[in-house]
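A single protein chain has been omitted from the complex, and every remaining protein chain is retained in its original position.
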Amino acid sequence: MSTNLETTNLKTDEMIINMGPQHPATHGVLRLILKLDGEIVRHVEPVIGHLHRAQEWQGQNRTLFQYQALIDRVDYLSGMFTSLAFAHACEQIDGCQIPPRAQYLRALVCEMNRISSHLLWLGTFLIDLGALFGFPFYPFREREKLLDLFEEIAGQRMMFNYIRIGGVQRDPKPSWFEKVRKFTAEFPDRIDEYEAIVTQNPIVLKRTKGVGILDKSVAMDYGVTGPSIRGSGINYDLRKTRPYGIYPELNFEIPLGQNQGDTWDRYMCRILEMRQSNNLINQCLDKMPEGEISGKKQIAGLRIKAGEGFSAIESPRGVLGCYVISNGSDKAYRIRWRNPSFCNLAVLPSLLIGRPISDIMAIFGSIDVILPDVDR
Amino acid sequence: MSNLLTRAKDSIYQVLRGLKTVAVHSLRIPTTKEYPDTMPPLPPHFRGRLALNVNPETNEHLCISCRQCERVCPDKCIEITAHKSPETNKLELIDFKIDHGLCMFCGLCTEVCPTDCIINTNDFEMADYSREALVYDIRKLTLTQGESSHYFAAKEIALPKPKPAKPVASAPIAPSIAKPVETKTEAKPVETKTEAKPAETKTETKPAETKTEAKPAETDTDTKSTDNESK
Amino acid sequence: MSQTDTNKPNETKEMELGKFGKFLKDNGIDSTRKDDSINVETIVISVKDLEPALRLLKTSSETKLNMLLTISGVDYTDRIDSIYHLWSYDHNDALVIKVELPKQSQANTDTVNLTSIANFWSAANWHERETYDLVGIRYLRHPYLRRILNPWDWEGHPLRRDYKQLVDALNDKNPHSFR
Partner (left out) sequence: MSELLNNDLNSTDLARENAALISPELADTVTLTSIDKAINMLSQIVSPIANLARSNSVWPLTFGTSCCAIEMMCVGMSAFDISRFGSEVFRATPRQADLIITAGTITRKMASALITLYEQLPEPKYVIAMGACTITGGMFNDSYSVVQGVDRIIPVDVYLPGCPPRPEAILDALLKLQQKIRTENYAKRRVQAYQQRPVCYVDYDCGRPLEDLLAMAMEDTSLALDQK
């Protein structure tokens, strides 16, 4: 296969191909400048920034209360996580206490959001592999159910603005918990259906097995995190290694890649993570305590103490960090995002070089990059 | 060779397994929501188009021109025009504009509103052919009494207390239900006589000119307005 | 919306050396400890010590801080800080390293210079490019120091406190807008 292509003596002229920024498979606006030798990629230069919306600059110019509403756009597929990272940083600087019910609600909505993000990844990944508008109907159907649940508590399908500094915004009704239970009860069957269609499909196996092998040392050198590095067999999940929130009280496993860290392993990691998240949702629902939902009053002139702090959480794409420097006023002095997609995308050239051009989208899809998360 | 055969067998089995799953799906209930025929069941806290409430009981405008929503809005998409009435020394609303093309539907304005006047409705069909049409003024924004009472019930907001009586020498203490309508000026009976406006455009009786010469209204305007509602 | 009127955060007092500060001192690199950022040791080192210190912290089996989370640049009006957040894949330690770059001492006030670490740490490559783009720290000996988020011939560094936005037909005020 491709390895044979590498060793042939056939010489071709070098060709430079521009891929993007408008390309159906780049999940937005990534531009890749590829230098090709026949079919083989010799050099890759990712050009990012086509969606640079100045989120960090906005953080300096908006009050904290206003900025809370904006940060869902940093990573729109996992808005709960971006809100949570920001809220964590501000809470740790401020030292305010978060009520246990708010902690459990946060974990609950975050795990739901992890599932919805992975479902969208599953659909688009299969589109990248060539299952154009056939398979994606299935994961999107479940995603709609999750989005309806989010809409009921947060008010919108994607831009939640639900997790706030000090707690959460709204206490859901008991009927909402029942709906979540209904979803979690049937979701494992749905994952079985996806797996029946995809996991052992010979075409998918040909496209993914042994493709885009991410070496452990390379991954660590580039600071890759999330399912991408867990596919390579490194057990690094912030929920276990640096537990935050109520994760120490919950019981779950970290799925790891079984082979050498190829595209199929990363696919499998995410599938198994969805099952784990489903368990976590059930646990949160069982242990959900009663009580307050916010430890800080949500007013327009929301202030935190002066100080600086870096908080990181495990988002569906990896370590999502937020570095806040506060000077005690209602605006932050500097907000810096550490986005998992930005760091994971940096490893893309080393994965692509030496591969045929048809593998680009399979590899790019498997590291699950969201472009606003790259560009802010 | 046998290896190849077992692999082929396995592959065919896996493909058929997938096809079976797909085939079973065709027997299930369709998930498509027939949108233009049936409206989606939206939750009460859905953040759709912004609107201004009136008091569901007395039909008085709830906005007190405190400008908190204007200040908290991250997009600065709200513009309030108000003036201080020289007689009562209170702020009176002249115009309230929201640019829905600029709004990001974050719901912060509804959170800070002290009188629960500005709310997010369940309406999302706002597409229009020009950008200017997306700027809604107070006439387009204000809800009718029926809609307001619907949203007050759906969002489980406590019903507002009627505004305290204005310091009027002739009527020092009046029943609180009858009083609020006094903000409706005497221009109102004139309008109702001439055009017999429908109930939903009732708030048109609060434009700038009429507000400036606001005088404590008599009880007969009160009865007139209730007549208007019954029509 | 002016950025200059925001007050600077208070200067932090110095503390005695922590675990990593002592380790660096044993290896002949001086550092001063600042106020911790949420219970994480924060040290300030000089410009010339940056590269050996990071090399040591990454490779030494004692520390093994082999995960570079992020490089951030912060403009404090009179100086610019380049801040390195180091974590480890193997254990729970964390370290924040700051390098203070006064603006006045640089001959060219437009950018301040610092040594790049992208040559031995691939993760730093894009972070340094981004910090150069937005804050304007010129990382010397960087393999490919080019703007990454803004267009390649953008003028100015947007996260500087004195950055003035360019106003043209694409972002002037709309007459219909309230802003």
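Here the chain labels run A, B and C in written order, and each chain numbers its own residues starting at 1.
Convention: a residue touches a chain if its C-beta (ideal position, glycine included) is under 8 Å from a C-beta of that chain, and two chains touch if they have at least 3 such contacts.
What you are looking at is a predicted structure, and each value in this text was computed from that prediction instead of being measured.
Asks: Which displayed chains make contact with the chain that has been left out?
Replies: Across the whole assembly, the hidden chain touches A, B, C.
Asks: So one chain is hidden, and I want to know which residue out of A:Arg53, A:Lys216 or A:Arg242 touches that hidden chain in the complete assembly.
Replies: Reading the full complex, the residue touching the unseen chain is A:Arg53.
Asks: Pick out the residues on chain C that sit against the missing chain.
Replies: 1, 149-154, 158, 163, 165-166, 168-172, 174, 177, 179
Asks: Could I get the residues of chain B that touch the absent chain, sorted low to high?
Replies: 30-33, 35-36, 40, 74-75, 99-106, 124-131, 133-134
Asks: What chain A residues would touch the chain not displayed?
Replies: Spelled out for chain A, the touching residues are 21-24, 28-29, 49-54, 57-58, 61, 69-70, 73, 76-77, 120, 123-124, 133, 136-137, 140-141, 143-144, 147, 157-159, 371-372.
Convention: only the chains that are shown with their structure count from here on.
Asks: Hey, how far is the Cα centre of chain A from the one of chain C, in Å?
Replies: So the centre of chain A lies 25 Å away from the centre of chain C.
Asks: I'd like to verify one number: the distance from the centre of chain B to the centre of chain C, where each centre is the average of its C-alpha atoms, in whole angstrom.
Replies: 47
Asks: Can you compute the centre-to-centre distance for chain A and chain B, using the mean CA position of each chain? Integer Å is fine.
Replies: Using C-alpha averages as centres, the distance is 35 Å.
Asks: Among all residues of chain C, which ones touch two or more of the remaining chains?
Replies: Chain C, residues with two or more chain partners: not present.
Asks: What are the residue numbers in chain B that touch two or more other chains?
Replies: none
Asks: In their complex, what parts of chain C are in touch with chain A?
Replies: 1, 3, 6-10, 35, 37-38, 40, 66-70, 72, 74-75, 83, 85, 89, 92, 96, 121-123, 125-126, 130, 134, 147-151, 158-159
Asks: Within the complex, which stretch of chain B touches chain A?
Replies: Of all residues in chain B, those touching chain A are 10-11, 14-15, 17-18, 20-22, 25, 31, 42-43, 45-47, 68, 71-74, 104-108, 111-112, 120.
Asks: Within their complex, state which residues of chain A touch chain B.
Replies: 62, 65-67, 69-70, 138, 141, 144, 151-156, 159, 161, 170, 193, 196-198, 200-202, 298-300
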